[in-house]
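Quick notes on the structure that follows.
Removed: one protein chain of the complex. Kept in place: all other protein chains.
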Amino acid sequence: MGGERLKIILSLTPPLLIIITLFFGGILYGLLQSLGYQPAIGKYDINFSAYYNVLFSERYARMFWTGLGLNLWVSFASTFLAAVFALFAALAIRKTFFAKTICNFIYSLNLPMPHLVVAVGMIFVFSQSGLLARFASQLGFINSPGEFPVLVRDKYGFGIILAYIWKEAAFFFIILMSVLQSLGENFEELAQSLGANKWQRFRYVILPLVMPNLFSASIIVFAFSFGAYEVPALLGVIYPQMLPVMAFEFFLNPDLNARSEGMALSIIIALIVMVLVIIYFWLTQAKIRKD
Amino acid sequence: MSDLKIINLVKNFQGMDRPAVNNVNLDINSGELVAFLGPSGCGKTTILKMITGLFDPDNGDITLDDKTLLTTPTEKRGVVMVFQNYLLFPYMNVNENVGFALKMKGIEQSIIDTKVREMLDLVKLPDIGLRKPKQLSGGQQQRVALARALIATPRLLLLDEPLSNLDAHLRDEMRELIVTIQKKLNVTTIFVTHDQEEAVLLADKIALIFEGKLQNYTSPKNYYERPKNTKAAKFFGGVNFIKTKKNNNQLESELGNLIYDGNNLDELEIENIVTIRPENIKISDKDEYDHNSFKGLIKSVIFSGTHTRYKILIKNIELECSLQSVGINNIKENDEIYVHLPKNKIWGMND
Partner (left out) sequence: MNSNLKKINIYAIYLGAIILILPLIAFFINAFSFRWFYPQVIPKELSLQAWVRLKLIPKSGQRSFEGFIDLWASNPAVIKALINSLTIGFLVTVVSIIIALPAARVLGLLNFRFKKLIIFIMVSPTILPPIAFVLGLNINFISLGFSGSFLGVCLVHLVPIMPYVVLTMTGIFANYNPDFEHQARTLGANKTKTFFLITLPAIAPGMVVAALFAFLVSWSQYLLTFLIGAGKVMTLPLLVFSTASSGNPALTAAISIIFIFPAILILFFTSKFVSGESGATSGFGKI
């Protein structure tokens, strides 16, 4: 069966080659550079000084740990809120009502929208001179732009969270809709005929039904929002900075040491995401074993 | 004229501890309708796929009119297959499906249209040309698949379980159609099945295949009346097997002495097994037979519609006899009965 073997290898090589050389190659190169291995300038020894600097040095430690806190906060909050928002929307929208199709469309609208545009949209709506502020002023709630709370480009990452919710809610919404539509109704009717009220149906029928998909989707969204660059770059502030933005700025610094530190930071980000994914797999495996 | 010869054919698959096809030799004459019969996994479909060219054999040859097929690519072999689930191309309508083979030959569209109409008439579906496959019933799909296969007058037609997807009444119609068309176009046809009834209904000759090996290749009647071995006999529903010892031209058994008229007496070993079809055993409450007659006891009477089956115990041997239900109404369990095994209806086998 040599011919078939060869066919398999030849078919798989091009995409594998691209991913291995560009993706894994890039990571490997970054890893080596972060460990001080720069053959171009004759440094062959491996040391962890870049990592140490990022994590513990006086210069950067505070920046890093606050940044990490901000990252975790932003990712958790946006993932959780987007999921909740989408869940309630999906639960309501599956029933029939006037303009249901349009609403369905609107709630999934943001899915193909680029994150950048959503971020800009947040500025337009939520900034102190944005749409909401103008409404508030027209309605007499505030008298000057400064009275409107700072919701974008703020220290707590609210703008970033809003932008992620805007976009990821559509993602959750579509997933939930497909799960609920294919499975939900029969189970719910059954539970209702057995005497369960609305809250009980939600807790014992709907929630377990959507939990697996919701969980996987959440991991995806969390991992993405943790490591993404664009939105925090546009909507973030100088301090505290989210980690991907920090890494990038270090990297662009002409000081070679700073460059290594940027790489180290990007590896740290990748490691954290990997740990999360591993925890996710471990949890799902444990759940399967439990069942 | 399309004579197919399968010569020493061998095929191995990874993960199987025996060859899937184990040294099969078969000669099929032009115009014959042959069945490859055997249980699932016996290798019959694998042989078919080697004839069409989906697989290459590990050893051996397949020739059509004495020219090997193995060096010809599938599309040039002139061997056409109709799959069990018909595989009508979903994106084409019936006309386009049926005309496909002619289109591949580059024939002018107007000629194709005429031939398509002819074929659809032949399979008795004249009006469905513009429909899409998903709008057709199972029986209609099969006839379209047949028309598609035959339009370019293939040298060999292969059918994969042609009747197994159909209900009983459709089966008869389809059987008529296949046999009629096959004889009319005189195209050598092989079909594969695991159902011995289907094989017996359709085929001129049946190749019985177990575990990759060819057991026997003969007419359906012979499988009933003159099976090659016990395994083959059982596959065709044989249930009566009596151990005998050859003694000159008689066979001694536990029942008694058997007079044997079969023409294979010389090939039989000293120890052999004799079989007889249930429908060939005669029974009577009177001792009226002049040979091979034994007294026994009715153990059970089982009514199965047109026939009634009687299990009879003679000494230590149980025989099953099957008679038409009409006319027999006074045989009950525990009756004493005389059992007659006609000398020209018993058949001896070596294993």
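Some notes on this structure:
Labels for the chains are A and B, by order of writing; each one numbers its residues from 1.
Here is the rule we use: contacts are C-beta pairs under 8 Å (C-beta built on N, C-alpha and C of every residue); 3 or more make two chains touch, one makes a residue touch a chain.
All values reported here derive from a predicted model rather than from experimental measurement.
In the whole complex the chain that is left out makes contact with A, B.
When the full complex is taken into account, the listed residue touching the unshown chain is B:79, out of B:9, B:28, B:64 or B:79.
In the complete assembly, the contact with the undisplayed chain comes from A:122, out of A:74, A:87, A:122 or A:237. Hidden from this view is one chain, which touches chain A at 7-8, 10-12, 14-16, 18-20, 22-33, 40, 85, 89, 92-93, 95-99, 102-103, 105-125, 129-135, 137-138, 145, 166, 188-189, 192, 223-224, 226-230, 233-234, 244, 247-248, 251, 262-263, 266-267, 269-270, 273-274, 277.
In the full complex, chain B touches the omitted chain through residues 52-54, 73-77, 79-81, 83, 87, 89-91, 100-101, 104-105, 148-149, 152.
In this text, only the chains that are shown with their structure count from here on.
Mean C-alpha positions place chain A and chain B at a centre distance of 63 Å.
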